[in-house]
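Questions regarding the structure given below will be posed in turn.
A selection of the complex's chains, in situ.
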């Protein structure tokens, strides 16, 4: 594995999930793997879980970390080739990526979707530019269209909590006051295709995901129908893909409530966090014993530990 | 000690001060106590001394540290229960505190008073919410109403410099162009009550502290009378408690000058810093050999080292 940009970069996914669980059970086993090595974490956007869990994962492996908030602390980057840089950008990503590569052994990057320009977002300009011009491995800490560390943590969580070999997993859209990216949903769908699950996506009219990702998945606009017999309910908001970046629906009819959870097979509730309580999900659901949101966040440490380990071992 | 929120959380205060001085004399003695452990430092407000001295204390004990400026780097937190989170807050403190607890062994938090709403400030919503929802110990790096690490450092400094068993200590209000919180004054008063001292607070009309804190303490509006025979003069501004958050007085008549210091028993001058020179105190006083402000700041390291040690040892 050269970089970890997509969940597809893991060659044997089910084995990777097991390895991450092994790391969780013995998190300091490879405590000297990162000795005298450095992880640079570059943030173009806010972060809580990713910021702290990635540092914790690095510490567990003995890495040094350097955290940089790129927008405030550094120079505005240019990503287009061949331009006369007489505007607001002071440095080209070609130099930035080459230079940073010399100061660390792995670069982790967070760069959200703009939600203004679908084509630009799908080109993954920031993370792909770093992949192209860096000489060290790149880790995706959420890009415009993917959040593979979250998906790997979710896979760990599902494996830990599933009661049948082939659980029914529902990814359901839920309302939110702001337009949100597709990254978490995209990576979750890609991940679910790699594990043994009966999977369905429920979302309102106009809220389908990129057809390249959603294709071959069962989808429905009937949330209650989808929830029947579910073992895992993963709630997430995303903006419209068709009317890119727009909010088409915002009422509470798609909120996950206890009443809706009663339709399920005593399902576990999942969300990547941060979550808007009583908008996405009612207090009663997120605070119930069936809520896995805190465990999901914990598993971010071990997902990241596995990726750091694989990249540094060049596995 | 479960958390360190108030100076009252230390069961045997005088013994703690001695232990902190022992740590100062041998600051690397417990250098492997924090091995493979992490301290998360969360800032909702600016910080210089606290930011750096807490990191130094953690390093002396072998802890890893993760520093996060919450306002810029993370998500705006919701602290009210049961609300529909359709406003500017993206994450509830219930999730934030639970999640961060999983990435570290101790959480240290700075969250100043708003000075807009006395009741809200006195409810200590931020730090109390973290105490409630976190599964690891919490350290107060200055909350709305308390700054116990400063008070502990001040106790160390007084113990090091006192020449009599029962020194006279004066806490005197001093002018400042902006309204300031009561946190430092509150914790200083609480601390002084635990040590052997002849204590008096001098402040203008309208500048009494919370009566629960100031009660049973000698107070006067005659600063010069208070300064007579003082061994320690601790200057500090705070806003009005009665007219909460307001400045009632701002002229230089309460400034600490050399002339005023001449009324004392060759007293040591103290201030928690940052200090506005020639507003709170004249250059001649703060630069005199009797000024302890730099030593107070140094003792922040050992105060924090003691607290980290006690919390991790669950003493």
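Every chain is named by a letter (A and B) in the order it is written, and numbering of its residues begins at 1.
Here, a residue touches a chain if its C-beta (ideal position, glycine included) is under 8 Å from a C-beta of that chain, and two chains touch if they have at least 3 such contacts.
Remember, predicted model here, so these are calculated numbers, not experimental data.
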Given 2 visible subunits, total identical subunits the whole complex contains: 3
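The definition used in the following text is that only the chains that are shown with their structure count from here on.
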Geometric centre distance via CA averages, chain B-chain A, whole Å: 39
List of chain A residues in touch with chain B within their complex: 28, 31, 43, 46-49, 51-53, 55-56, 59-60, 69, 72, 177, 273-279, 283, 286-287, 293-294, 297-298, 301
In the complex, chain B residues that touch chain A: 36, 38, 40, 64, 66, 68, 72-75, 78, 81-87, 89-92, 94-96, 98-100, 102-104
